[in-house]
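Only one protein chain is missing; all other protein chains are in place.
The first chain written gets the first letter, and so on, giving A, B and C; residue counts start at 1 in each chain.
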Amino acid sequence: MNNILVIDMIAVILLLGIGLYTLIVSRNLLRMLIGFEIMAKGVTLAIVSAGAYNGKLALSQTLAVTAIVVEVIFIAVALAIVMLIQRKKGSLDVRKITNLKG
Amino acid sequence: MLLAYILVPLLGAAIMPILRKIWQKGTDSVPILVTVYQIIITGWIAYQGIVLNGSLNLERWILDQVLALRLDGLSLVALLAIGLVSFVTVLFSLRYPLDEDRRPGYYALILLAVTGMNGLVVATDLFSMYVFLEIVSVASFILIAYQYDEFGMEGSFKYMMLSAVATVFLLVAVALLFAITGGVSFGELAQGVKTGGPVVFISFAFIFFALALKSGMMPFHGWLPDAYTASPAPVSILLAGIVTKIAGVYTMIRLVLEVFGFNSVFMNLLLVVGAVSTVLGAFFALGQKDFKRMLAYSSISQIGYIMMGLAAGTPLGLIGAVFHFFNHAIFKSLLFLNSGAVETATGTRNFDELGGLAEKMPVTGTTSVIGLLSTAGIPPLAGFWSKLVIIVALWMAGFKFFAFIAVFASIITLAYLLLLQRNVFFGKIKQGLEGIREVSPVVYWPAIIMAAITVFSGILFPLVYDKLLNPVNSLLGLLAK
Amino acid sequence: MENVILLAILLPIIGAFILPVIGRFSAKIRNITALLLVTTSFGASLSLLGPVLSGKTTTFLLSMPLGFDLILTADALGILMALASSFVGIIIVMYSFGYIHHDANQNEYYLMVVLFLGSMIGLVYSQNLIFIYLFWEIAAICCWRLIGFYREREIVLKADKAFLITVFGAVAMLLGFVILYSQHNTFNLLEMQGKEASSLAVLLIMFGIFSKSATLPFHTWLPDAGVAPSPVTGLLHAAVLVKIGVFAFARIFVGTLQFDPVWMQILPIVIAASALVAGGAALVDTNIKRIIAYSTISQLAFIFLGLVMKNPIAIAGGLLFIIMHGLAKGGLFLCAGIVEHNAHTKDIRQMGGLITKMPITTVSFALCALSIMGIPPFGGFFAKYMIITGAVEGGNPWIAGVFILGGFITVLYVLRLFALVFLGEMRTDLVNVKEGSNTMLAAVVILGVLSLLAGFLVHFPNEFIQIALEQMKVGI
Partner (left out) sequence: MELHMVLLIAVTLIPMIIAAFAAELIKSVIALLVGSVGLTLVLFNLNAPIAGIFELSVGAGLIAVLFILSVSLTRPLAKEESAERKRQHYRRFYVLPIIILFLGLILYLNKDFWINAFPFTGAQESASFGEVLWGRRGLDLIGQIGIILVGVFGVIVLFRRGKMNE
């Protein structure tokens, strides 16, 4: 069982890496959200494989389900805001919406 | 009983669309009732000293396994702060020019944010904490973008992305800990953490990173001034006053106390990050020309203080951190209230266009002086006691250098706040501003309430200590050794 | 008896916040209430004198968590300071009736003045370091608002500067207190009696004391603070506020803690430098209030010298000079206020010959000036004499020599000031200058006469100071 966990964890780290890379490098708001989605998949995998490893599968599944629900709501709201930005500025380019200094 | 903290605001939010149809006025009063209820109940619990003596009375508040909720000294302080800040936010919103059609939705979101914060505070497991954290965050994104202006959207999107990264890291850490401990409640996690090993270390690093991001500590602070500045005035009160503190600072204190204990590597890191935030935040604030941005950087700096107090790792430091947490909620929301009042009265937040407002807006001017003196830690206001306790704690714990930093950062704090005071309130009235008047009582009464709390919790420090801070000591029993 | 101490402190502090409320209805009642508050506080301190003269102290104790106990003790040193400052306070409140009655923000003015006096009295009775700090900072807040009273941009800048410098010193001092706490595990001065303070703590506390008492590296705020209304400068920057630092030194280092002997070498040098630099600045400046402010800095050095010397004569001289300087310097500032108020200028080159137009002011100014210069038989003479004698006896003849030079410079610049303002040709644009209002004149006359009387009757304060020395366990 241990080997499976390790394979899964490597997959999780890779998913997080892909997602984070996309989030940082991308200049398109929608693609940034896709990056977040990729990371979120990694999270789901991490939770379930942890449960599969320590035998608490039922618990891990409930956690994963909750996490997915939260993620969907997050994406829905984020997409709504992105759509508003697009409507306001006519663009999804991150460089065009940075007015604030940070 | 404790469940009411979650359910009451949740129900309040849920009935908003119905109220909007049948009783338009009720949409204003329900949020006020809900928040007042929270203040009264929490104040009553604090006054009765129910959580004063630690574990014995603690048990009464724990429901069975279905809903493991708990109220202890730390959550008591947090709940009181949430109640107060959301109360003044709602009060301030009453006259704030919001789109009438969407006002019920706005109140519902504020109540949901309160639900999230309350849930986070009384939860006893890490995963539930995450769920409630997410409620708070998502509600805040929407509230920041509420006015459809470009800045709001941008601030909201920045906050969203950084907070998304933070929650992902938090959840991965939860998953890692879950893998080795087989549970997600604080108790189970603390058991597993004792075994140590690299996984615990990595998960703590992830959590640390996530919470530093959430609380806007110095290397990760980019989103915070933007989000605060871009949001509508009442939302920035809520956001700056309590949301980021609960989401970042409270969670950090809670997790350190109950799960990880005072791990020396991370405490030193926290100390350094806290000191850097304290000093740099104050320096950045010094250079700002916008009322809210200055306050936002000041928030970063004050969070640094709280973190340093926590990182001292002693009971005294913990008390200082918790008290500063409470005080910061009060005085920072007071200052944001003032900035909101100035913005409504004059239509600008730029220092170059403001000046001498104290003459025309005496209440706002006076309360802002109280807020700034408390922020700078000038006695006898509340901010002084908490900073003093933090400094004493740092010194006694042997972090003398950091005690020095904490002391001298308060000079910079005073410097930028005097700059603010000079540019906005003190001095002669600027040309073109002669016609302005004090804002309406609904707007300035919240400021008076907050100022009164700041003054009285400073003067009546022994009482505050007895009723509000002493219970924090009972937490040390939970401390993971 | 214990509650009388509390009364002396709380009455002005709480009463101060009622003043603006009264002021909304009637300015007159507010003014009288302010005067009453300060007078009652003075009376309360006076009534504490009885037990002290018979050698006892009165203590009030309120237990607080974390060692922040409120401990108030009326010992001879405290009462000496409380009486001196509340007496000057009464006179200044009286003087203010005439001085500021056309200005805006009067409510805030009286609030701050009375609050300031209350916190001053609180400070002198406090025996807990935290409360010393607390009252110290309340005084700083009041001072900040009062310097910025006229609300012009440059004036507010100067107020901010003064506030920042004093708070900088104060937080350094707070850190010093924290170090003392970590050494002795208490903030209570009574429990620290006779213990050693670490050098770092001494250094940090000296930052606070020097910044408040405007001694050399931190003195720049005091001349700038002259932009405040004259009664404020008289009150805060001459008679009372700057004495807080001196008092704290007496309380903490003379009366309670021991410090490393090396400080006995360092401190006199800093102080001597301060005396000479400020004296030199006073010689060349042309703004009447700045000159008097520089004079304050250099006279404070004398007080410090007395206290630092750690020998009974010098300390007694230092304490005596606190009273004498308070009376005389308060008088000088108030006279300067009358001159400035009526002549509408602060530049001494544009004055002259005012003796014919304002004789009473001139005489009072002269009396106070003679006391500051240290001319016998005025009060200042005895004090300076004792300080110098003490310094010589304490084995620091060089330092004593420097201070004699400093005293000489004092004589020079005070004479220059007096000559330029009151003597000489009357300028044409000053022909219509009138004498000040009655309350203002009464104030300066009282101070001038007291400066003279204090010299003749130096016996009484001196005896009292001996009791203070005994209670501080100095020289026994």
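We adopt the following convention: a contact is a pair of C-beta atoms (placed from the backbone, for glycine too) under 8 Å apart; a residue touches a chain by one contact, two chains touch by 3 or more.
This is a predicted model, so every value here is computed, not measured.
Considering the complete complex, the chain that is not shown touches A, B.
When the missing chain is restored to the complex, the residue among B:Val8, B:Val77, B:Leu109 or B:Leu189 that touches it is B:Leu109.
Only one of B:Gly73, B:Gly192, B:Pro234 or B:Gly274 touches the chain withheld from this view, namely B:Gly192.
Although one chain is not drawn, its touching partners on chain B can still be listed: residues 6-7, 10, 13-14, 16, 65-69, 99-102, 105-106, 108-109, 112, 115-116, 119, 123, 125, 127-128, 131-132, 134-135, 138-139, 141-142, 145-148, 179-182, 192, 195, 197-199. For chain A, the residues touching the absent chain in the complete assembly are 2-11, 13-15, 17-19, 21-22, 25-28, 30-31, 33-35, 37-38, 40-41, 44-45, 48-49, 51-66, 68-73, 75-77, 79-84, 86, 90, 92.
Here is the rule we use: only the chains that are shown with their structure count from here on.
Looking at A-B alongside B-C, one finds more C-beta pairs in contact between the chains of A-B. Chain A and chain C have CA centres that are 66 Å apart. Centre-to-centre spacing of chain A and chain B amounts to 27 Å, using the average Cα coordinate of each chain. In whole angstrom, the spacing between the mean C-alpha positions of chain B and chain C is 42.
Taken residue by residue, chain A touches two or more other chains at no position, since every residue touches fewer. Multi-chain contact residues, meaning those touching two or more other chains, do not occur anywhere in chain B.
Those residues of chain A lying in contact with chain B across their complex are 5, 12, 16, 19-20, 23, 29, 32, 36, 39-40, 42-43, 46-47, 49-51, 53-56, 59-60, 63, 66-67, 70, 73-74, 77-78, 81-82, 84-85, 88-89, 97-102.
For chain B in complex with chain A, the touching residues are 127, 131, 134, 138, 141-142, 145, 148, 150-151, 153-158, 160-161, 164-165, 168, 171-172, 174-176, 178-180, 182-184, 222, 225-226, 229-230.
The touching residues of chain C, counted against chain B in their complex, run 64-66, 68, 104, 130, 133-134, 137-138, 140-141, 148, 151-153, 156-157, 159-160, 163-164, 167-168, 171-172, 174-175, 178-179, 181-182.
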